[in-house]
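The complex is shown incomplete by one protein chain, all other protein chains being positioned as in the whole.
Take a look at chain A:
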Amino acid sequence: MEHIRTPKVENVRLVDRASSKKAVLGTLYLTATHVIFVENTPDTRKETWILHSQISTIEKQATTATGCPLLIRCKDFQIVQLVIPQERDCHDVYVSLIRLTRPVKYEELYCFSFNPKLDKEEREQGWMLVDLGEEYKRMGLPNNYWQLSDVNRDYRVCDSYPSELYVPKSATAHLIVGSSKFRSRRRFPALCYYYKDNHASICRSSQPLSGFSARCLEDEQMLQAIRKANPGSDFIYVVDTRPKLNAMANRAAGKGYENEDNYSNIKFQFIGIENIHVMRNSLQKMLEVCELKSPSMSDFLWGLENSGWLRHIKAIMDAGIFIAKAVSEEGISVLVHCSDGWDRTAQVCSVASLLLDPHYRTLKGFMILIEKDWISFGHKFNHRYGNLDGDPKEISPVADQFIECVWQLMEQFPCAFEFNERFLIHVQHHIYSCQFGNFLCNSQKEREELRIQERTYSLWAHLWKNRADYLNPLFRADHSQTQGTLHLPATPCNFMYKFWSGMYNRFEKGMQPRQSVTDYLMAVKEETQQLEEELETLEERLEKIQKVQLNRTEVKSKQSEPGRHSGFSTSDNSMANTPQDYSGNMRSFPSRSPSQGDEDSALILTQDNLKSSDPELSANSDQESGVEDLSCRSPSGGERATSEDSSKDRDSDEAVFLTA
């Protein structure tokens, strides 16, 4: 609290980014965890909540006649532009936010104050939802070839690895420790995924400290042990996910890659995925394109290409596809590494697992996948997503890229995933939100030291509770195409990778499809189910009535009462929208009144359902029950704290039409 110089500023304008002429007047509040803007409009009192941890940059722009503009860019790609009347207030808000968005201690993060009013038992159960021990059992482990090793108990060998790991049965503690000394940050080869059907496996590690000529007998034996754990295979693939040049440069620093001559029976392969710095810049370039105001098609396509973003996505996918094919089609085990083995390696292993195993394409399975490949294996969430103030060069959208890979696959295989796009968006949001403890810190060890599970809540339990919002109605677990390995077309398909406007422009609602097929189908499904239940009870009644020999006709007429889609026609009408500025810069219609130019007012079908869990809104509901004294809670906001996309505009259109 001591960082908040001014908790409340009145007469602030929130500028609509789509048309800079429009702005709404309201009050700005700063709390320990959020920036909140409440509109003055009495009937809506629409609120915009932004978590401090979501704020990526704050820019104070030159003061104009109307006030002092403040531009806030968020990590979930929202951009908020405020105009504060007094320069002094603006400065106070700016300075406060600079401090609030750069916490120095974990304890300052939202998850330590967030309280969803669950008791201790519920919280503990929440943390037990995803159980990696069970997951390895599901893979068929331990077995004759793989065993659980306690060599890393108390993180003695490697402090960024989990304490429990699967290694080849023939790998002794001596071998593992020896191998770990020859690997960057002692990240020795360990099992990531075991493919029951043919004993092939995916293992992961960091780069070897081979320099120009160094060798390590234990490391060579370790790879041998991995090969032997797949009886019948003559070799293993070693996949280095870096560009060859980068790997070679590492040799000068005493690191590098495996020499095929030293390791018996390995096939070495480079798959060039760029490093975190290239990816960070690429995202930056792409976001600049997304921010362009009314770009031409050329501006957009050129900008997108120059950002290189989709090329990087494809590189990650290609690596995943290569590994999945090696495992499922050739039956060959693969060892994957990059430099430290916690960024590109995590991306590639999880893409491959997703392609191989339909379990990871379910809601629960996907949580497990992230828990296993990212959280337990020490992906540095704190550094990559800048949760605590740190080195900006450590920040990189590594997990964002993985999430996009999943989306690209969903676009290709609309029936293969149990979850929908919204689920991915919410997971991305929470990687940055620090509202739950799952993604805190850089390693399992740190999380244990911080007693995360005792002091915070688990995201997975929260998502699981709201799973109805995250289901893909088109999911076909039964279909041959969606079972087993997902097969991508053999011909290289350039067109497979598309720009994901649902993520990077997701706050520009006007750019998104105005109607959601997913929500519609879920609503139909739900209604069908309700009707079936109703039918059942009616049938029961019918039986009873027949028993008492009553006339049947009365019941029949009741049975046919509820119209099939009766619930939708009205909500569909509410999907009114209003035109954007189609005239470019030309003031083509001089008579146009400003009130008519209202931008998008698209409503999503089952908005009521969404409210509880939409990230942009979730802060609302959570906050309500979370922090006790919030001076800013508007009385009229009530329990139905207004949402971003609800709008009053529709009424006028509808009324006009209906009377016509």
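Note that a contact is a pair of C-beta atoms (placed from the backbone, for glycine too) under 8 Å apart; a residue touches a chain by one contact, two chains touch by 3 or more; residues count from 1.
Keep in mind that, in the parts below, contacts and distances are computed from a predicted model.
Here one chain is missing from view; checked against "Myotubularin phosphatase domain-containing protein", "Ribosomal protein L30 ferredoxin-like fold domain-containing protein", "Aldehyde dehydrogenase" or "Immediate early response 5", UniProt names that protein "Myotubularin phosphatase domain-containing protein".
Residue in contact with the omitted chain (choice from A:L304, A:L531 or A:I545): A:L304. Across the interface with the omitted chain, chain A contributes residues 290, 294-302, 304-305, 310-311, 314, 412-415, 473-474, 476, 479, 481-482, 489-495, 497-499, 501, 505, 508, 510-517, 520-521, 524-525, 528, 565, 568-569, 572-573, 575-580, 582-584, 586, 588-589, 591-592, 596, 653-654, 656-658, 660.
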